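My structure is below; once you've seen it, I'll send some questions.
Only one protein chain is missing from this complex, and each of the others stays in its spot.
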């Protein structure tokens, strides 16, 4: 990303930007979808998805099971949508059976969209988007399927075309390990059709302006060039690893983290294993132990940034992220730091137990890097 | 900006971000205004200004005299505002007398906002914002004054408080010489009051979320940390130079560029000298010479990026930017490259004439850098 | 270090370079010594020390207990010195009693220099320079004391003035965590006196040219500016931590590493604990296990670079470095990776045992970073 200043109106830009859009399609695993790259954050990606396809008063169904799904609900409501919110325990994922029932009940097909956060960063829960799609199909419902994939896409399995997703969003600062500043969006043909009648106002986030200019490799306003260079490099790394290998790596890391938690005798906030996230692990501290103290010690003694418990789980949990440019010994480093911080906070664990459980798993399941065979 | 990954939820962030907001106030030269930093572009800054203070159907008055004022008009119309557009020749600025007449005619005070692009990058025209304010005051009109300062603030004189501006916008990629990705906005107390009744929808660009979180030094969504570090450093450089000196430097550069154009025997697109921009110079090629050819040669032979003529002045003009981290010999380099490209395109100029006129001016008016006195 | 090109003949350079020399004195903990910064490697620092103070045929005494002391011996011999080499087991340090006996026996005071490698990187052994000085004093011998501190100074205790060192050498690429390319040398007044009669040839490495030019803040040939910027920053970090704290940190890391080795049931190459290095740990693999296999797996499966066994301990040991910009969780990461690589190589260890032993030590002995108190 450390490149000299460049002019996006010079001739090289068109081919470069078209390649960025192709990378975006690959990232979402889509051939049919239309990619968008906004110089903004994932929040803008949410808003772009809603504003370009819906009108004030439109009915949408969604789930709330953490701070990010909550913020998205809040956005929907403030945009004047008619939002049906299914409340789930923080620590659970999207309940497909409930969704199917709601959709079946909507005989007039008034629900315009189903909105699901794939990976809820607050709780360490990954909802099952393929199952959500199956529920929609079972109900025979034509609503759009919108997925917040900000903290998952590029790390966890995601198949835009295969799963029939209509709108998906991710950002540069998560699985791509880049600075904040790029919102990546993909829209299905059905979503683009919905755009024609969508009445929510938008200009900065308008798909139409993007489609018109992107066709010739240009953009409606100044692009974030450095980030786009970083984006190309980041996708290049993921492509060279292979998307299936990327997903497998995150699953190995997630499994290791969960084995460590078990070895410590602690509990995951996510109780149902099928929803356990491979992108981060959210751990409950024992009753009486403020999780904030673990986080403070990790940062102040060991220069380790653990994630805070947000909103209703504040003080009760802490979070270990393990997505993006992350390998086994980096996670082991974080687990070792966590062990020290737990001990500092008075949690009785056996030093080395979690790290040992994780590394035993890694040692058995990890292969040699292809370029380093001997 | 090349900093290792950092966590914006760690304790250091609050003080750091508050300092960024103070820098923003300094940049706009305001004590009374409220600063905002959006992780987006200047286009988003425009939209934030409009959406946070206006409602669909609101009357606004604005001028169109170039591509950027045109795009802002387009945004206003698409947001459903009732836009009165004064069309000016591309090459002129905002006509204060016309504005005063319009405002005086609005006896019912139905006009909610006057929107002016300070520095029109398409034409090299800087409108006189202080005079716009005087016209509004003379008409005794209470409309909000919104200024697009994207390509001017931090280079050209701008006085938010003194000039009674209500909303001003700039971006990181112009006078601050940073990558694209930060939209800086300031809002007057009157603008914040208007926010209460504004009905245009916005969430990503909502002032209210920013105000609530910024108070404690936090942000409503992930910030662009690297850019914020760059922003602090860029403002530090401007502060250490002194804002009056920054403005004087740009005036010296602009004067030099105009002397070069005169020495070449060419014409500025901006005919009225009071509007001549010190941030860039837009030059007409003689009849029969496609300005695109000058630009192509500059890029292809000399690795010099001149600006294209956009929209209705395409093929007729080219642009030389001279704002931001720019000193005299950098501009002379661009002028020398322009001379070669003009010769390549068949324009008859005396080699060295423009450079010589500019450097003679610089040599007489430039002082020694304070840290380098001998 | 990422700075634009600069001209070392511009006026700012003199003050900057004088500050670099002051930093060098601080690094060696000397007030009386004269500092030198050569744009070269530690090997050049060795040669500068010898060539500037000795003549062909001069008698020197030194110890060989690893590859680096061996290479220094080889240099002395090739420079035509008359070298008395005390051979020690690889894994032991400089035997002060033997040295004292040799010096006492030299009634004619023909020995001109005693040369000792402080931290032998091949074996993980730190010789006791203060004790070496005491042995020289006890023998009443006037020989110069030369110390190779390349892999120790800035990490391990080193006191040029207090210990009566005459020549000391370090390099940018070890405790300073910089790229290779700066050889830092300090010379006592006695060493400078010896310079007057030294007949070994040198020009690039001549102290005299340096002294003459450095006096006014200039240099005899082009300096490595980027590295000097890095040097200043690196020393600034060490100074702000406090040299005693830096030494304590390395002792904590070294102790942790040794506790891990013990928990694994493995042996250090350094048998005598008083010589155990806090800069790196050199570990023997069990009989029948090629240490190269541990290293290969560490690199190929876990992207972890362990140090090879060099020369006569090849295949028998591997090395874990823990000096420079290194904290507890970085070392724990390396220890965890080592555990996996040991398991891969068939060494029976309990997963997590070494990491657990080390982290338990760190958790008890590590304090909060001063800037992060809560």
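Read from first to last, the chains carry the letters A, B and C; within each, the first residue is number 1.
Keep this in mind: a contact is a pair of C-beta atoms (placed from the backbone, for glycine too) under 8 Å apart; a residue touches a chain by one contact, two chains touch by 3 or more.
Given the structure is predicted, the values throughout are model-derived calculations rather than measurements.
Chemist: Write down which of C:57, C:142, C:179 or C:265 is the residue touching the left-out chain.
Modeler: C:179
Chemist: In the whole complex, not just what's shown, which of C:42, C:124 or C:337 touches the removed chain?
Modeler: Reading the full complex, the residue touching the unseen chain is C:42.
Chemist: One chain isn't shown here. Among C:85, C:102, C:130 or C:200, which residue touches it?
Modeler: For the chain that is not drawn, the touching residue is C:200.
Chemist: In the complete assembly, which of C:171, C:254, C:337 or C:354 touches the absent chain?
Modeler: Going through C:171, C:254, C:337 or C:354 one by one, C:171 is the residue touching the chain not shown.
Chemist: Which residue, B:57, B:189, B:265 or B:352, contacts the hidden chain when the whole complex is considered?
Modeler: B:352
Chemist: Just name the one of A:89, A:199, A:239 or A:372 that touches the chain not displayed here.
Modeler: The one listed residue touching the chain not shown is A:372.
Chemist: Tell me which stretches of chain B touch the chain missing from the display.
Modeler: 2, 296, 299-304, 327-330, 332-334, 336-337, 339-340, 343-344, 350-357, 359-360, 362-363, 366-369, 372-374
Chemist: Suppose we count only contacts with the excluded chain; which residues of chain C make the list?
Modeler: 2, 5, 7, 9-11, 38-44, 46-47, 51, 56, 74-75, 78-80, 171, 173, 177, 179-181, 200-201, 203-206, 220-227, 299, 305, 307-308
Keep this in mind: only the chains that are shown with their structure count from here on.
Chemist: Please identify the chain lying most centrally, where each chain is represented by the average of its Cα atoms.
Modeler: Centroid comparison flags A as closest.
Chemist: Roughly how far is chain B from chain C, going centre to centre by Cα mean, in whole Å?
Modeler: About 55 Å, centre to centre.
Chemist: Measure off the straight-line distance from the CA centroid of chain A to the CA centroid of chain C, and report it in whole Å.
Modeler: Each chain reduced to its C-alpha mean, chain A and chain C end up 46 Å apart.
Chemist: Which integer distance in Å separates the CA centroid of chain A from that of chain B?
Modeler: Roughly 36 Å separates the two chain centres.
Chemist: Scan chain B for residues touching two or more other chains and write them down.
Modeler: As it turns out, chain B has residues touching two or more other chains at 2, 11.
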